Every structure is written in C-alpha cells, then in structure tokens.
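Shown here: the complex without one of its protein chains, the others still in place.
Lettered A and B in written order, each chain numbered from 1.
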Amino acid sequence: MEQAEPKIVAFLCNWCAYAGADLAGVSRLQHPSNMRTVRVMCSGRIDPLFVVQALKSGCDGVLVAG
Amino acid sequence: MDKCIACGTCAEKCPAKTADAFNEGLAKRKAIYVPYAQAVPLKYAIDKNRCIYFQKGKCRACEKFCPTNAIKFDDQEKDITLNVGSVIITAGFTPFNPDKFDNYQHAKFPNVVTSMEFERILSAGGPFGGHIHRLSDGREPQKIAWLQCVGSRDLNRCDNEYCSSVCCMYAIKESVIAKEHLGPDFKPTIFFMDMRTHGKDFEKYYERAKSQGVRFIRSRVHTITETDTSGTLELVYATESGERVSEQFDMVVLSVGMEPAASAMEAAKTLGIELNNYHFVKTSDMTPVATSREGIFVAGALQGPKDIPQSVVEASAAACSAAVNLASARGSLVKEKTFPAERSVQDDAPRIGVFVCNCGINIGGIADVPAVAAYARELGNVVFTEEPLFACSQDAQEKMVEIIREQKLNRVVVAACTPRTHEPLFQETIRNAGLNPYLFEMANIRNQCTWVHSSEKEKATEKAKDLVRMAVQRAGILEPIPDLSVGVNKSALVIGGGVAGMTAAISLADQGFAATVVEKSSSLGGSARDVQHSWRGEDIQAHLKKLVDRVNSHPHITVLTLAEIVDASGFVGNFETRVKVNTNIHTIQHGVVIVATGGRASVTDEYLYGKHPAVTRWHDLEQNPELLSGASSVVFIQCVGSRDDQRPYCSRLCCTSSVYQAIEIKENHPDTDVFILYRDIRTFGEREVLYKKAREKGVIFIRYSLDKKPVVTGSGDGLDVRVFDPILQKELVIHADRVNLATAIEPSPNEDIAALYKLPVNAEKFFMEAHAKLRPVDFASDGLFVCGIAHYPKSIDESIAQAMAAAGRAATVLARASIQISPLVSQVNSDLCIGCGLCTEICPFGAIIQEDADGKGFRAKNISASCKGCGLCASSCPKKAIDMLHFRDAQILAAVCAAV
Partner (left out) sequence: MTQKLLKIAGIGENRLHVAWLSSAEAQRFVDISTDVINSIKAQGRFDAAMFSMELTAVEDTLKTEILRWMIGKEIKLLSKGDVYGRKWEKDRFESILDSVLEREYHKQLIRQAILAGFTSVRAISQKVGLELKRISYLLADMEKTNMIEFKGHTECIPVFAAL
C-alpha cells in the first residue's frame, strides 16, 4: 500500500547525531515522524553504496549525520 | 533512586516552580527536577525548600503520577563514613558576582549579563533554545560589548588581584558563536587590557575571530548607563591615545572571573589543608597537586584559576599521586563478575524474541504497544513477543533470562529507550541467559519516537513498527562475537629525560611498574637545566638534582643516554621499540609509551642576536650574572618569533619569565633601568602578581605591535632600541647595555618519533593530544601519552602535573593483566584484498597494516587492539574486502532495506 508520508532513512553516528537525537527525546523536542534511524558507530562507516541501497529499496530521502 | 526511570512525569505534574540555577536563573524549573539534561545519574530529586508538600504538608502529585513508585518523601540525609587511603579535592570555583559593585550595573540593567548567563543564552539547550535576545525587550541584539577582567586584575574595588586565565578565551568564543547565531550584521566588541590567549592553538582562534569581524578595543570601560527605556546601553571609555569615546550597545556581557567557592574553602578547612592568600589551595611548583597535608591532593580551579585541559591534567595527576600512595593495595577490593557458559547458536535458525517495552506511559501512553508487539509476532524468525511495563526493571530482567532459556531464543530485540544508555544492561541480561552479548539489538522507540512524536500517536505507532522491523531484520543476521583481550607488558618507555620524562618515569616506578627512559643527549635534565627559579621562586636546580638522583638510583628505572629510537612496532600493552646506543641496539618490550621530547628556545636573527655581544636571550643573563655588572639599562623584548606568521602561537611562559627576571634585576640593582617591550603581557593566573610587583619596582612596560616592531642598532659599546610608544604616541629611543630576547619556544625535533609511532603533530610540530579539552595527555591511539613541552610550551609546575597525569593515564593500562577491547573491529577478507594500502593510509588509528603475504605481495591486516571500529576502512575499500564486525554491510543493509 502506497503511503502518503515520505520515509527518510537517517544514518546517525552513535557518538554525535544519534546522541543528539536521543537528547532531543529527553528534551521532548517534537518533530515530524518521517525519519527511520540506522545507528552506526561512526559516520565514516557509511559507504555511499548504503545511500543508493536506501533509495533503491524505496525510501524517499537519506540523511547522513555525524 | 533505583526505581526512578527519569521519565519526567513527576516534573510535568509538579505544580511548584522556581528559578533554574543551572540556567543562571534565566528559566524556571519545577520543585522536582534534574539539575540538567545530561546529569549523571539521571534521577529526579525534590528541592525541599520549594516542594509544596514539604512546605505546606499537601500535594504529593509526583507520588500519585510516578509510574514506578520511586518517590520517597521520608528519605533522610545520611552521614556516610568512608575508610579511604587518600583524598582528592576538586571542589572547583564560583564565578565572581558583580552585583556587589554598582559600576558594572549588573543588578540594575537587564541587558547587562554575566558571561555565565550569556553562556546559557547561547546554549541550544538553554532557556531560549540558543536564540539570542535582550532580556529587556526580547529584541535581537545588533551590538554586544564584552568587558574583560570583571573581578580580576583589579584591587581598587576589592576585586581580585590575580588574572582568571580563562576569560579572554571564553569571551572570544562567545563573540564568535554569537556571530554565528546572529549573522553577518552582528557586531561584537571585546574591551580588554591584555589579550591572554596563551593556551594551545588559542592564538590562532584569536586571529580568526579578528578576521571574522570581532572588534577588539584595548580599554577599560568606566561608565555604563541606559540611554532609553528599551534598555540600550551607553559605554564610555578612553582609547589608548587618551581620546574619550561614548558608544551605544544593545547588550553588555561581563567577563566575570573565578573565585574559590565558599563551600570549597570550608571543605578545605575540614580537611585541614592550607590555602594561599587568595584562598586557593596552596601547592608547590614541584608538587603541583599535593596539598599541605600528606595524602590529600587537589585538582582544578580550586588550586588556582585555570581552563579545562589544565584541570583535567591535574585531575589525572592527582589520581596518579593517590595511586602511588595506594600502590600496595591496588586491586584488593575488586570483585569479579561471572557469567554462565555461552550457548552456541551458529548452526541454529534464528529464534528471535521481541520485548516491546511500555516504559510506563512513556511509550505505552503514545504508541499502541500491543499492536507493535502483535506486528512483531508476524515477522519472520520471531517466535516470542512480550510487552513488559518496564523492560529494564529488575524483575523484568530476571523474567527475560527465564524466557530466553525456555523459548530457546537465540536473538533478542528490545524495543524501548536508547541503546546508548541501556544496551549494556540488556547485553548483560542475555549473557546471564547464556547468549553472546552481540546477539542483541535495540529499537529506539522512546527517545527517537514516542517522546518526540507525542502528538501524532498513529504515526508514532507506525514508526515504532518500522523500527522494530528494522531491528528484527538486523537481529536475524547478527553473529556472536568473542571477547577480545590482549595481555599487557607492565612496563613503560619514556621518550625524553627532561623534567617531564623523569617525573613520569618516577611516578610509574613508584607504583611498581618498570620504566625505561630514553634520552638522546648525554645527560638527564632537558631544558630545565637553563632555568634557576620557578615563577613562585622555587629552586629548580635543587629539584632537578634530586630528580636525576632518584631516576638513576630507582630499582625500576633504566636510563639510556645518547640513545636514538630506530624502530617501533606494536600496540597498546605490547609495544616493541629498538633503541640504538652507540653501536648497540637494545630491543625493549613495553606496554605503554610516554612522549616527553620537550622543547627549546629558538634561535633568532632578529634584533642583532648573534651579531652583537650585548644581545642575549632567555636565561643567559640569569646564568651569567656578570653580564649585568655595570649595566645601567636592560631591555627585554617579548614575542621574538612568537605570535607571528611563522609561529602563530603564544609561547606561554616568556612574559612570566621576563617579568620575573626584571624583578630580580631591580632587586639586585635598583638603579638599573629595566624595560619590557611587549605585545600583551600574559602573566595569567596568580602570575599576575609578579606583573604588579614589577611595575611597583619601577620596571617600565612599553607595548609594541607586530607592524611596528622595535628596532635595535649598535651604539658604541651598547645598543639603541627604538620603539613606538602607543600611549605617548611617539617613538622612543632607549639606550641599553643589554637586550634580552624572549625567543619563541619550539618543540625539539620530533619528526622521527611522530613517524615511528604514527603520532599526529599540529602545524607547529607540537604533538597533538586526542582531545584538546578532555583528553590532554592521551594520544588518539591507545597506550600512547604525551607530556611537557612536546605538547605545548609550559612552565615547570604545568610540565610536572602533565607528566604525572601521563603516568596516571599510563597506569590505567599497566595495572591490568590484560585489556578488554571492543571486539567491534574491522575484518579483512584477504582473498578479496589487493594490498592497495588505501585502508592503511586513511585509518586514523594506525590499526591496519600491510603484511607480506607469502608470494602474494602485501595484504591488509587488522590490528584489533588499535582498531576503534569506526569503519572508515570498510566504507572506503575499493574492493569491498573489509567488513566491520557487528556492523557488517549486510547487517546495516538489512536494516536499511527493512526501513520502507
């Protein structure tokens, strides 16, 4: 079933962006729910091929944050 | 305490509000609160003085709403008796309170704030979410003035005589960040007396701030008034040439200094340790963290004003000192935890159990937890689901162990809070059930889902399902990873036999660890041999002699002089270094490396140095007092080769050294005229007292700027020094019998050491620590440490503290029989590898080498002990021959593909 809301895969570094996202939770900072997080130990782990794979499997956008 | 899960419901329901001290009173908090978001432990506490129940006997709202019954109104203060062998006091400082003095107008004008208040205003987690606005009318400021030395370097108003060391740098930082927030039209101005950016790489930051449009005005503002009802402020100040200027600003930030906290002074009194004139804990330059009472050590700003890196250094040094005292008792109170034998799962099909946590109402109140669990039950390989109220609670953990056993689960997914805080707990739980800890995966459906999508319940449920699906897909192909540990050779190699190197060696040897000191010259002592006195006036030569004697006679220390390191290999716990002494090669096995290669005063060709016999540098005059006999005029020139294009850093100790020497000359020959030509006098901290004393003794200070450097010419037997005086606005000619140059301190040649151990150096060739603030003696690679001038120019007390810190950090490695290392490392498939070497080149930790594979050329090889698991190699490998354990391509892609 086609969903109206786009989905975005977010590759987040465990030490920086993922921690920032956690803290956003602790602070209850509301934001749209389109992100689907994949945790990695460092943004250096993110092979550009992962980005292509994400797009291939049908997500609408990708965020890489470290 | 144990029951609180920091869900925050209590604070949400609490009706009592009060000023939030963490936000400098700029925001409100509830009577039940956590001091700040990152507090450890993250547990809510009741402020008795604000709580309605405690004050009026009614309310108990928190108790009613707490989902875990964690509120305990009858909790009592307890006296705890600890039996300890050593005490370290780190009670810190309190910022100067400017309200006592009406000239700062802090209490009266809303737009005059302290730097601490401004720090909170700037913070994204602060009261205004990082949005800078005026407290009077909420308008965005266009012009902000920072006033330096508020409560520092001033005796007129019973402020503090000393310099607080950190305010120049934090003011620049605040102005730069404010500019980032407010954009190109924002105009920051810093009013200062001397710009003291003496820390490592601080001078470059200062220069960058100037180029980014931060205006620096050398003046002390004397009057602050409000010009209108909106709260705009007018500052009146005099320029250097004496012109009176009044200028309007939207806000004023007072750069307040540091004072010892009253409570800290009280604690010091209880401990019976001596304080100095300024109520900081008294120490000696040769034992910088030892208090007057044996066994009690001090670290941080309670010992004197200082910045973060120096505080961290002292903290490690104090820990080292305590460890030396307690060496015989090391490990005697340690209890080891045991786990059941691990069940093999390699050959079994995945049987995944999914635990969807309600977290009270934190998750369950927003997402439809039963629906998420039911959804999970339908996913492939999932054989069991449950919806605990609190998955992390003791009883739920015990039940989880039982379920794993009964259901023969071989993979576990917990959908709950964040793996950053709870993954280790659940990993331990599944270990207790006989599973390898890496057969575990978390779905973050609280912090990154229900907490941040609380108004969109359906979407939160959908997202939670997606996150669980991603976790389950990934879990299905997770593999058990064995623990990784390496043995430790309990000895150290110390490179450099100066004060830093010798102090580090003794600090380790006194704990029972062997140390080899490698010195390239023929004798121990390093650059300290040239210096007579520390800035507090202590005898360096006497200390040095004691140090050399101790090193030479210590049973655990081996000294190699005229030694050169020719080869090095290995990793934390297991290094091998080859040292050449004459024609012999010594091969040394050691567990850690301490780099203390030191520095030296550079040679210059400026100001007739080397061309005229009356031009000397640094300690030449001190060492050859006869040079001063009959001299009627001595000129010191500062910043010779420092703070210029070639060496864009401050050499940190020259101002204090020249001022100290100037005082000595004045004391011994009161009739001699002494001039110090300087750019900024950087007698930071309590060294400021020397500057004051020199002026009182009649030493004449004349400022020059880089574009108008002094000119020295020969004149008969003596010298003529021409310098432009910015206060008199004219050129002066000083006839000098001696000109002494404070030439830049540069690191000793260290390229070979840097290359052999793969250690980074900065642009000026000082070794680069792992983190400028928080890890000032560690290198990024494990088992390697730095101290002394090799790291940055520093005075002897700072070098000794850093050497002890390096030893303290090194002992954390040497004290163990083996080191557990994270097994989440890279793995090379040598069939695919073509030995191109790209991974070796890009690895930031030197954790991949190229090894000669018999007949096949070179192949990459991972050194697990050095690998930090960042995965840069895996994502760069042209042949995709490298994969990361636990974060394999396939495991990441499983989650990616399941996202949609």
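By definition in this document, contacts are C-beta pairs under 8 Å (C-beta built on N, C-alpha and C of every residue); 3 or more make two chains touch, one makes a residue touch a chain.
The model shown is predicted, which means the values in this text are computed figures rather than measured ones.
S.K.: For review purposes, identify every residue of chain B that touches the missing chain, sorted by number.
M.R.: Within chain B, the residues touching the omitted chain are 37-38, 124-125, 129-130, 452, 836, 838, 841-842, 876-880.
S.K.: Against the chain that's been left off, what residues of chain A make contact? List them.
M.R.: Spelled out for chain A, the touching residues are 2, 6, 8, 10, 15-17, 19-21, 23-24, 26-27, 29-32, 34-35, 47-49, 51-53, 55-66.
To be clear about the criterion, only the chains that are shown with their structure count from here on.
S.K.: Measure off the straight-line distance from the CA centroid of chain A to the CA centroid of chain B, and report it in whole Å.
M.R.: That gives a centre separation of 30 Å.
S.K.: Across the complex, what residues on chain B touch chain A?
M.R.: Residue positions touching the partner: 6, 8, 37-38, 125, 418-421, 444, 446-449, 451-456, 459-460, 462-463, 466-467, 470, 824, 868-872, 874-875, 884, 887, 889, 892-893, 895-897, 899-900.
S.K.: Write out the stretch or stretches of chain A touching chain B in their complex.
M.R.: Residue list for chain A touching chain B: 5, 7, 9, 14, 18-19, 21-33, 35-42, 44-50, 53-54, 57-59.
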